[in-house]
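So the structure is just underneath, and the comments pick up after that.
Complex shown without one protein chain; remaining protein chains in place.
Naming follows writing order (A and B), and every chain is counted from residue 1.
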Amino acid sequence: MSNHHDVLLVGGGGAGLRAAIEIAETNSHLSIAVVSKVYPMRSHTVSAEGGAAGVIRDDDSLDEHAYDTISGGDWLCDQDSVEMFVEEAPRELLRLEHSGCPWSREPDGQIAVRAFGGMKNKRTWFAADKTGFHMLHTLFQTSLKYKSVVRYDEWFVTKLLVDDGRVYGVVAIELMSGRIEAITAGAVILCTGGCGRVFPFTTNANIKNGDGMSLAYRAGAPLADMEFIQYHPTGLPFTGILITEATRAEGGYLINKNGDRYLQDYGLGKPEPKPVLRSMELGPRDRLSQAFVKEVEKGHAVDTDFGPVVHLDLRHLGEELINRKLPFVRELCLKYENIDPVTELIPVRPVVHYMMGGVHTDMNGATSLAGLYAAGEVACVSINGANRLGSNSLSEILVFGARAGRAAAEYASSHTDTSTAVLAQAADERNRLQQRFTRKRSGERIADLRDEMQKTMEQSAGIYRSGESLSQAADTLHELQDRFASVTIEDDSRTFNTERISALELAYMLDVAETIVNSALRREESRGAHQRTDFPARDDKRYLAHTLIHREPDGSCRVEYLPVTITRWPPAERIYGT
Amino acid sequence: MYTNYHPRWHRKPMSTYWWLERRSYLAFILREVSSVFIAWLVVFLMLLVRAVGRGDASYQQFLDWSARPLLVVLNIVSLSFVVFHAITWFNLAPKAMVVYVRQRPVPGHLIAASNYLAWAVASGLVAWLVLGG
Partner (left out) sequence: MNDRITMQVARYLPEGDAELSYQEYEVPYPREWVVLDGLNYIKDRLDGSLSYRWSCRMGICGSCGMTVNGEPKLTCATFLADYAPGPVRIEPLQNFPVIRDLVVDTGDFMRKLTSVKPWLIREEEKPLSEGEHLQTPAELDQYKQYSMCINCMLCCAACPVYGLDSEFVGPAAIALAQRYNLDGRDQGSKLRLDVLSDHEGIWGCTFVGECSKVCPENVDPAGAIQRYKLTAAMDSLKSFLMPWRGS
């Protein structure tokens, strides 16, 4: 296989595969490389459950979807991007239908839609409660038919090759053989997803280490809004397995230890027997997770071996509905909790789920480095603002995967120059990897450093933060970076050396953790998922702006702010439950 | 493909006795083996036809020959293999045939049962022809 391609995708999840298909369909002469550290169908898109938002009903409108998204994001979304996103989302979902995605249907055969948190209308397309799984497999299987898509399965990218502000490719390790190669390309799209593993308790898969964020950050592209981390209100204790918001959209209740639907005490509306849109259990995720913390403070949570929980009650929905619309939830509860949601309460607690921030891009996925694009959770466009609405992210990977694909293909077609300087860089990187990650038993274990990082993040950058805990965390993380330099590596085999990969992933996570803490420290207000106990109010005067965090040559962070784009919806109070 | 970096993968050959490891593997091998016995029954049937064609004496000789203990045992074993094959075949029927009635799939056990019923009716018919008729 030739190591040069027109467009190179880092990551083979929903965004990456959508981009690959888009490029293959628009220009079959372009060679496309999909470089992924796992086989594409293992990507974390597979775990998404609830659905993908796109307006299709006659009684719905694009403006309503845009408004829900913007108010849900506490006015930190760029409204031009949101308007474009809501317009393109239905077409993308339909395109996936034409590729065979098994969307759930109405009795007459039309696409069915369900309600979702923070949405004023039913507009979430779903494939029972394995939507991400079906989307990913449809995209992956569709991608198999394009000869121009070359897959580098189980190749781990360690560096972006940059010369004079322009990206020319990557250096990657093939896991199976251990060989280290430069793979050059006219344009590179980062589609590596999120970074939930920076925290100890997360729905995110083991592979979600912020690889793309760190790669871009180290290459000189700023990250945006990294302080905004979404806690999903309903994760299973111990495992952190997600119980989809669709459980509440179908009518599930959240109750505390007294059996009360406690969300009524937090300005989220009045309890009704049937689900009410943008109300109570269908409020936005940030509010629900914050309400949980308050319930724990009031002593209304139930104590378990794995921390306090509240209960999700699906019993009144009945077995037939649960089997038809939430079969995976039942399967997960039975398997991992030995609980049958048809007859029993599900213990749940907030769990780190999604990164609103990411590599700063424009509407076409372009970053500040020429030839470098990003799409999906790794990117911050920003349509998610300070809090993403459930079911927007599955649409986001399609819309922005396709857009980034088109833009990158166009760039690669018109910029065919190559750089010899990057080959020297690649040789340096090969040396670094060979020296840095050979057997060494003097230092600390990877897992110990990772545990300490995760604990630090949970304590300082959780649902509620304070300046004091954040600046302490910044110091701890700095110290962890130093200690990481002498981390123990026991494995010196070239073949499938997962310990070396874990070390590289820890390096990525430490970078990402530092940007999260430093971004959070400087944002002296509370907005969406970023709640500062020392600055409890939103401050539009100072912070109606995106945080941009840059890496300085000495490794320190530099933060600047970029005003939010407002088109038609001036900042207002977020109102739910009316 | 990349010899330098492609150390040999470990391929574990399947053991000669792999089919003893699981009951389902054994059943599978027995079903495969049943073909030998079914072939024998075909040969046996052809010998019978030939004997009948050559007249009474030949037929009587065939019957005497068939009554030898070794042949009786062989035919009992063959019959049990045929029955085994038939049963596993009918149990498989619902897997191969998915029948929809009013847009609902007919439950597998009903499809299997209808196969058994057909078998019983056919056997009954043959028995009636041979014994009663």
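The rule we apply is simple: a contact is a pair of C-beta atoms (placed from the backbone, for glycine too) under 8 Å apart; a residue touches a chain by one contact, two chains touch by 3 or more.
Keep in mind it's a predicted model, so treat the numbers as computed, not measured.
Touching the missing chain, out of A:R105, A:K270, A:R542 or A:R568, is residue A:R105.
Across the entire complex, the residue among A:S81, A:T142 or A:T184 in touch with the chain not shown is A:T142.
Across A:N3, A:S61, A:T239 or A:S368, the residue that sits in touch with the chain not pictured is A:T239. Take chain A: the residues that touch the chain left off the picture are 38-39, 41-44, 46-47, 91, 94-95, 97-100, 102-105, 107-111, 130, 133-134, 137, 141-142, 144-145, 153, 176, 205-207, 238-239, 241-242, 328, 331-332, 335-336, 445-447, 488-491, 493-499, 502. On the side of chain B, the interface with the absent chain consists of residues 7-12, 14, 18-19, 21-22, 24-25, 27-28, 31-32, 88, 92, 95-98, 103-105, using the contact rule stated above.
In this section, only the chains that are shown with their structure count from here on.
A separation of 56 Å divides the Cα centre of chain A from that of chain B.
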